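What you see is the complex with one protein chain gone and the rest in place.
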Amino acid sequence: MSDAHAHSVAFVRETSLPPAPPPVAETGIVKWLRENLFATWANGLLTVASLYVIYLILSATMPWFFNGVWIASSLAECREILDGTTGGCFAVLTERWNQLLFGFTYPNELYWRPSLAFVMLFAALAPVLFFDLPRKLLIFTGLYPFIAYWLIWGGSILVPLFALVGFIVGYVVYVRLEKTSFAAGFFGGVGAALVTWAIGGYITPFLSGVLALEAVPSRNMGGYMLNMMLGVTCVSLSLPIGIALALGRQSSMPLIKWICVIFIEFVRGVPLITLLFVANVMLAYFFPPGTGVDLFLRVVIMITLFSSAYIAEVIRGGLAALPKGQYEAADSLGLDYPQAMRLIILPQALKISIPGIVNIAVGLFKDTTLVSVISMFDILGMIRGPILASTDWNGVYWELLGFACVVFFVVCYSISQYSQWLERRLATDHR
Amino acid sequence: MKKSVLFGALTVAGLAAGAAAAGTLDDVKARGKLNCGVTTGLVGFAAPDANGEWKGFDVAVCRAVAAAVLGDPSAVEFVPTTGKTRFTALASGEIDMLARNTTWTFSRDVDLKFEFTGVNYYDGQGFMVPKELGVSSAKDLDGATVCIQTGTTTELNLADFFRANNISYEPVPIETNAEAQQQYLAGACDVYTTDASGLAATRATFENPGEHILLPEIVSKEPLGPLVRHGDNEWADVVRWTLNALITAEELGVSSANVAEMASSTNNPEVARLLGTEGELGSMLGLEADWAKRAIETQGNYGEIFAKNIGEETPIGLSRGLNAQWTDGGLLYSPPFR
Partner (left out) sequence: MSTTTDPQGGTFRLSMLLNDTRYRSMTLQAIAAIVLALALLYLYSNLAANLRAAGLNISFAFLGSPAGYDINQTLIDYNSQSTNLRAAVVGVLNTLLVAFLACVTATVFGVLAGVLRLSNNWLVSKLMAFYVEIFRNIPVLIWIVIIFTIMIAVLPGPRAFRGDDATSSMLFDLFAFTNRGVYVPGPYFTRGIGGEGGSIINWLLVIVVLVGSLFATRAVTARANNIQAATGVRPKTLWTNLAIWFVPIIALLFILGLSWDVPALKGFNFAGGIKVGGPLIALWFALSIYTGAFIAENVRAGIQAVSKGQTEAASALGLRPNRVMSLVVLPQALRVIIPPLISQYLNITKNSSLAIAVGYADITATLGGITLNQTGRAIECVLLLMLFYLVISLLISAFMNVYNNSMKLKER
């Protein structure tokens, strides 16, 4: 049988065939194209449409960008150089970059100060953002606000120094008294800090020349620096207030709960622009007569209130997401409320809330452009006001607005990328 | 006090609580700086130049007051204000005086409790149109789209004018002069209306100013002048008489070039009183004797300020018109220094 079979076959291949290449349509770039771009005819149509859109965008912007003029002293000169061809007039950026970044009244020779403060901001933020760095770096983070204040506003170093000393004294008193009770420690610390500040307030005017940098009033701040300052200051100030509001809203004491609820809902219910109007046209009436609290501080107050209400809601979400067992476990260990919050609840709740807080921070940073509506010269205010109104650059919209877009995009996009990275890192479940 | 110290520690050191009852004059002297409210930018009247230095007609008034009170024309903190914020800024004490092409009206004087200290520019609301539109009178503007710079009396005047002439229009309110320009030049509106001086200033910044004309109709009276808070008469007097000093100086032929010489060698008793070499006018105001001399020395007389910032030699090219001295047929008429 097997014999016959063997003879009925004329030829038996003894070596295996070399593997044939897969069909062209199933390999390499063609396969990728087929699967990702032209899977169905509808899909193909979409691809073609997208390609067309991309072509439109690129053909409109690329000649404009690459043909741009970078050196000219006015729009008219720029147009002369272009001589009718399409091209951007980026000379406005090279000529007015300092105004866009620092505002038009910050003294030129002092640009190094805010720039240094900006660079140091990264060093100060690093230990907060990346947990792997040595914890000792947090000391610099703590010192940073005072250094930055001194660098940007100038004046005697004693002012920020006394502010710092106040915090240190307050903290020392708090640590001492905290052993008896949290409340005593807290109020004792606050009291001690206030006393220190009061003493400092009496001393500093007499020693205003000590290690003084040239003072720059906050009215002279402008440009992108102003957006940065407002964003960083308001977010960092609103964090503690937001935590307090969130805890207050969860409180079992009805009065405190309702105060927090009303505050949060009120602030979240009105647009930021109306709060800025308040800062601009109303708030001055609420300060004691004769105290000219400057516009920057008024705006900081209102934006801080605004963002603290939103942060409070994010943290409330974090608190609500904690299982009840955590609260009960803290109770069963005999911890009192401040201890339970500090040691058990808040560390976990804050960890959950970080992505939300970062979102709020990005949103807030973008919203700082609204101050241009109330005649502060932030980057948008500079563009829409002095630069476009000047005889030289009247009509250079796209270059300036494009610049503003780029600087905001860089910052906001990096923050949101960081937030996503952090989310992945913190995701300790679902493994 | 604690509160202010806290603020002081957190922000600018100069926030210490001031004595509320002190007059503005004393406040300014104690502070060593004059806080002066100006526009956010109108070339010729008040606008920062490329170096961030404020220049312009209204700015010169601020500097003259600073020179008279503090002896230093650069001791001025310019606070840019919008139409919305200017009155609050003044009422709440954020600024000491407002020199921001603000029209002197009844309700502002009486209802809003401000004190206008004189008129530094007699203006009126006008219309600018592109030449190619072929319009020669504002009454031909039936159905036109009109760009208005908001925040001043312009909207009301405009509504009144079109109503009175029974023609229709479509208003486009715009916050800043820069945006009004943008829209007007792009043809999003047919007409741009604001104070005639502002129109001239705006037209001067155009690429082709010759393609636009100002219509002959002036539809309102706009006496623009500096103002201060109601009730502080000493301070109002300082601002009023500084302005008057500038006007009188022109009338008497005192200029920044010859003021030093005039002060030492004049025979004209009024000039002597003005420049403080005779009489006690300065100390009556609570200022030093040479207050007016300092203002004129640094800023020039009214005519010089006008010529330097908005006069016919400048791109803005305004003629004196109503703003000539009364001796030349204008409206400028300063009460005597006596």
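To keep things simple, chains are lettered A and B as they appear, and every chain counts its residues starting from 1.
Quick note on the criterion: a residue touches a chain if its C-beta (ideal position, glycine included) is under 8 Å from a C-beta of that chain, and two chains touch if they have at least 3 such contacts.
In this text, all values refer to a predicted model and were calculated from it rather than measured experimentally.
When the missing chain is restored to the complex, the residue among B:32, B:187 or B:329 that touches it is B:187. If you put the hidden chain back, the residue from B:229, B:273, B:294 or B:308 that touches it is B:229.
The residue touching the chain not shown here, chosen from B:31, B:108, B:139 or B:221, is B:108.
Residue-level contact of chain B with the missing chain is found at 20, 83-84, 87-88, 91-92, 107-108, 111-113, 132-133, 141-145, 150-153, 155-156, 158-160, 162-163, 169-175, 179, 182-183, 186-190, 229-231. Mapped onto chain A, contacts with the missing chain fall at residues 35-37, 39, 43, 46-47, 50-51, 53-54, 181, 183, 252-256, 259, 265-266, 268-274, 277-278, 281-282, 284-289, 362, 366-367, 369-370, 372-373, 380, 384, 397-398, 401, 404-405, 408-409, 412-413, 416.
The criterion applied here is as follows: only the chains that are shown with their structure count from here on.
Between the CA-based centres of chain A and chain B the separation comes to 40 Å, rounded to the whole angstrom.
Listed in rising order, the residues of chain A touching chain B in the complex are 75-76, 99, 103-106, 153, 155-156, 159-160, 162-163, 166, 194, 197-198, 200-201, 204-205, 208, 215, 217-219, 277, 280-282, 284-285, 288-297, 373-375, 377, 384-386, 388-392, 394-395, 397. Those residues of chain B that touch chain A in the complex are listed here as 1-2, 4-20, 22, 35, 40-43, 47-48, 50, 52, 77, 79-82, 84-85, 88-89, 92-94, 175-179, 181-182, 185, 204-207, 315.
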